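Can you keep this structure in mind? I'll have questions shortly.
Here the complex is missing one protein chain, while the rest keep their positions.
So that you can tell them apart, the chains are marked A and B in the order they are listed, and the count of residues begins at 1 in each.
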Amino acid sequence: MQIRVFFAVWALVLIAGGSTVQGSEAPISDATAECLGCHEIFHPGIVEDWHSARHSVVTPGEAMTVEGLERKLSADEVPDNLREVAVGCAECHTLRPEAHADTFEHNGYDVHVVVSPDDCKTCHAVERKQYSENIMAHAYGNLARNTLYQDLQEKILGTPRYGEGAIHYEPSDARTRADACYYCHGTVVGVEGTETRSTDAGDLDFPVLSGWPNQGVGRINPDGSAGSCSACHTRHAFSIEMARKPHTCKECHVGPDVPAYKVYSASKHGNIYSAMREKWDFTPVPWTVGTDFTAPTCAVCHISLTVTPDGTVVNERSHRMTDRLGWRIFGLIYAHPEPKSPDTTVIRNADGLPLPTDFGGGTASAFLLNEEQMAAHRDTMQSTCRACHDTSWVQGHFQRLDNTIARSNESVKTATEILQKAWEQGWAEGPGKGSPFDEAVERKWMDAWLLYANNIRFVSAMAGGGDYGVFEDGRYHLAAAIAGLHDWMQTREFLKTPSP
Amino acid sequence: MQIRVFFAVWALVLIAGGSTVQGSEAPISDATAECLGCHEIFHPGIVEDWHSARHSVVTPGEAMTVEGLERKLSADEVPDNLREVAVGCAECHTLRPEAHADTFEHNGYDVHVVVSPDDCKTCHAVERKQYSENIMAHAYGNLARNTLYQDLQEKILGTPRYGEGAIHYEPSDARTRADACYYCHGTVVGVEGTETRSTDAGDLDFPVLSGWPNQGVGRINPDGSAGSCSACHTRHAFSIEMARKPHTCKECHVGPDVPAYKVYSASKHGNIYSAMREKWDFTPVPWTVGTDFTAPTCAVCHISLTVTPDGTVVNERSHRMTDRLGWRIFGLIYAHPEPKSPDTTVIRNADGLPLPTDFGGGTASAFLLNEEQMAAHRDTMQSTCRACHDTSWVQGHFQRLDNTIARSNESVKTATEILQKAWEQGWAEGPGKGSPFDEAVERKWMDAWLLYANNIRFVSAMAGGGDYGVFEDGRYHLAAAIAGLHDWMQTREFLKTPSP
Partner (left out) sequence: MQIRVFFAVWALVLIAGGSTVQGSEAPISDATAECLGCHEIFHPGIVEDWHSARHSVVTPGEAMTVEGLERKLSADEVPDNLREVAVGCAECHTLRPEAHADTFEHNGYDVHVVVSPDDCKTCHAVERKQYSENIMAHAYGNLARNTLYQDLQEKILGTPRYGEGAIHYEPSDARTRADACYYCHGTVVGVEGTETRSTDAGDLDFPVLSGWPNQGVGRINPDGSAGSCSACHTRHAFSIEMARKPHTCKECHVGPDVPAYKVYSASKHGNIYSAMREKWDFTPVPWTVGTDFTAPTCAVCHISLTVTPDGTVVNERSHRMTDRLGWRIFGLIYAHPEPKSPDTTVIRNADGLPLPTDFGGGTASAFLLNEEQMAAHRDTMQSTCRACHDTSWVQGHFQRLDNTIARSNESVKTATEILQKAWEQGWAEGPGKGSPFDEAVERKWMDAWLLYANNIRFVSAMAGGGDYGVFEDGRYHLAAAIAGLHDWMQTREFLKTPSP
C-alpha cells in the first residue's frame, strides 16, 4: 500500500513537471560535444552513464558556490575554461596532456586514456591529498617492492613445475599478476607503442598500453601518479551512492584474507542495510545518521562526512582511512598497530625484514602507531559508534576486539612455534634455507594467519557474528589448522622412529 | 537529485496530508519526552530509528482495539499508565525496575539498560510464552551446561599452546566466548558494579555490565529471563519487515554448520526473493500468500501468520519454531527427531551422555518426538508448501529429504567407524582417554558431520540446489573427508609396517 502511494506521487511529479529525474544538463564544451557525437554511437554505455552523473549536470562554477558541509568541490580555484561547462569527456581526458605518457592525437585533440588522481585533483584537491597519504594509494609499491611479499606472491602466482621429486615455481608473467594480486593493488600502466586500428570512423592511431585495463587502488598511472579514483567511484557515473554502498568495497575485500564484505553482510549492521536500504538516501552530503541511513555501511565508518539530524558533525570526511583505525588486523603475520607511513616498504622488524612484526610476535614499533596515536584513531572511529550506541556498549565492543586480537595473535604464535620446530628439525626449509611460503606445512601455517586469524579479527571488529567467526573460516578452522600442523609433525616424527 | 525530489515530495505528502505512510506519532509520556530531550542529541541514530517504528505511532490502547488476525498486541490487558501513550524510551526502560539487576538512578528515573522478553510480554504475552518454549530461548544453557558441548567449545575457543610435542588448550576467557559461540547463543549479562562517567550532561553514574553488548537468542538477562527479542526485532525500529527478511536469520545461520541463509539464497525460493522483493509488501498482518509475497522467506515457513487472498489461515503464527519441524538436521552427530523439551541438557543417550544420538547412530528416543508427533509438525509445515505446490510435488520433496537424512547419517556413521578404529588402535585418544574433539583426525571427522552432512541436509530441506549441495561444502566434500580419514589411517598403518 505504502509503496503504491509512493510511486503514484513520484509519477505525478514526473508527469507534471517534465523536468528530468536528473535535472537539466549543464552547458557542454565544444570539445565534449565533439566527443559525444561519435562516442554516443560507439560506446553508448559510457555516455549514458555520464548523462546520469552529477558531472553532466553541475558545472564546477556552480559547485564552487556551495558553502559549508554541503560543498563537494574542495579545490580553492578551478581553471577558467573548466568553470562554466559540464565535467565532460574532454574536460578530464584532455587535461594536462603533457603530463600523460598515454596522450595521443585524436581528431585534433590531445587525449589521454587513463584519467588519474592528479587530473581529479583539479576539483577534488583535498580528497586527492588525503588519498595520497592513504595506504591504499601505495598498494602497488607496498607489494611489488617488498622482497618478502614478492616471495609470497611468486609461491602463489608462479607456475609450479614438478621434476626430480620437487616442485619449483617459474616466475609469474605480467598478465597473471595483473589478473591476480595487482587487479586490486594496481598495475603499472605503461605505453608500449602505437597501433593503427580500422574503426567505423576510419583508420585511427591509438596507444598500446601495458597493464591495462586496471582500476586497482594503487595503480601507477602514465602520468606517474598513484591510485585510481575509479576503483570506488565507478566510471562514468562516479556515483556517490555506489561508493557508499558496500558492494564497491567487496570487489577487493571478499576473500578470507580480508573478508570485510562477507563479515559485514552477516553482521547486524549488514542485516539492517540489506533489509532496509531501499528506504535510505545514499546521496546527500553531508550524510545524516538516523534519517539518511539507520546503520553504517563501510563508507560511514571509514570515510564519509556524517552529521546528526541537527547538523552536528559526527565524523569529518577522510580519504585517508587509517585516520579512524588503530589496529591493522590483517598484516603479516600478527595483527599490529597501523603503520605510521603509508609506504610500508620502509618498515624493518627485529630481524631486519620489511615486516611490521617478526616471527615471534614482536612489533617493529618505531614504524607503527604508538598507544596514544592508536587511542586517538580509535576515538575518532568511536564517534560514529556513539551516534547510536551508549558508552558501555562501545567500550564492551572494543574491549572484545582488543582481546580477540591478543588471543588470535597467541594462536598464530603457537602455529609459528610448530613451524619453527619443523624448520629446526630440517623437515622443512625455512628462512636462510628456502622460502617460508612454499612447502605444504608452511602453507598450512599460512592458512592459520592469512585466512583464519584474519577472519576472526574482522568478525570481532565488525561485530560480525558468532557463527561466522567460529565456523566460516573462523575459530573452528584455526584450531583445526594448528592441530593439523601438529599432526604433520607427529607423522614426520614417527617416520624417524618406526614402530617395531 | 532524483532521490531527493522523491524524498522531498514524499515528505511534503507526510507534512501536508497527514495520510502519512507511518501515521502521525502517538502522544508521548512526560518521561519519554525527557529521555528524548537529551538522547536525540547524544544518540540520534537510536531516536530516529524509534521515530520510524510503529511503537512511536500506535498506543497500546489503539492496538488493543484491533480485532481478529490483524491484532498484534496479544496481552489481554495492558497497564493503564501505558495504554494511551506511545511505546517510548521510558515505557520499556523503566518497566519493572525492581526486577532488573541493572536498574540505576538516572536523572530521577529508575532506568534499566537491558530490556528483556519479560518486559516485552507486557504487550506481547503470547509471543513471549511461545518463545520461552522455543529451543532458541534455551540456547545459552543448552551449550553452557552440556559437558560434552563444553569440551567441544574449549577445543575451538581455548588458546592452543605447544609444548613437549603436544598441543594443550588453555581455557577460553569470557570475552572470547562472548565474541564467538555466545554471540548467537547469548551471554549472561551481569552487573559488576557502578562507574561514574563524565558526559556532556555532567558526571553521571552507570552500571558496569559484563557480557554486554549481546543480542543472542538465549541471552540471560539481568532480570533472570532468557532470550532477546531484539536478536530478530532489531532495536529501535523493531521492524516486522526486517524480521521477515532472511538477512536477520543470516546473522546466526550463515556458517557451514547451519548454512540456512546461504542455502536459501541459492534456492528457487531465495532467487524469487532476491529478484522480486521490491514488489512485495513485508508489513501486513496477517501476511497474504501470492499478493504480499510470491515465495517464502525464513519467517514464512517457520514463524509467520500467513493467509490466502480470501483470508483463510494457511499457518498460525508461532514463535516456538519446532511447531513446524519434525527433524533436527544439525544436531550432534546424526540428524534426529526434534527434542521434546527445549532444554536439551535433560537428554541422555544410550551411553549416558547428554546427546540426542550416540556414536553408533542410535537416538535417545525417550527425549525426542515420536513418529506421530513428527508427522504432525511436518504436516503443519506442509500447509505452507501446499499454498503453491500440489500434493505430489510436496510429497516428492519430503521423501527426498527423509532419504537424504538417512543417507547422510549413513555416511557419518562410516566416518565414525573409521575414527572408532583409530581410537581402538591407540592412534588417537577417544572417550575415556581424552577429548574426542582435539586431535587432527578427530577434527577431520568433525568436518564430516558438523560441516558437510549438515550442509547436505539443509540443501535438501530447502530445495537449495544440486550445485550447492554437491560442491559447496556438500557431498563432494563429505566423500573427500571420509577418504581423507581413511588415508590418515593408512599412513598410520604403514608407519607400523614399514616397507623393507
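Definition applied: a contact is a pair of C-beta atoms (placed from the backbone, for glycine too) under 8 Å apart; a residue touches a chain by one contact, two chains touch by 3 or more.
On a predicted model such as this, the values are computed, not experimentally measured, just so you know.
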Which of B:N81, B:S274 or B:S341 contacts the chain that the document leaves out: B:S274
Sole residue of A:E25, A:D49 or A:D358 that reaches the chain not shown, by the stated touch rule: A:D49
Interface with the undisplayed chain - residues on subunit A: 4, 7-12, 14-15, 21, 40-49, 52, 113, 155-162, 165-167, 173, 175-176, 178-185, 197, 199, 206-209, 212-213, 215-216, 234, 237, 239, 241-242, 245, 247-248, 250-258, 278, 438-441, 443, 446-447, 450-451, 491, 495-496, 498
Hidden partner interface residues of subunit B, rising order: 265-268, 270-272, 274-276, 278, 289-291, 294, 308-310, 386-393, 396-397, 399-400, 403-404, 407, 410-411, 414, 417-418, 421, 459-460, 465-472, 474-476, 479-480, 482-484, 486-487, 489-491, 493-495, 498-499
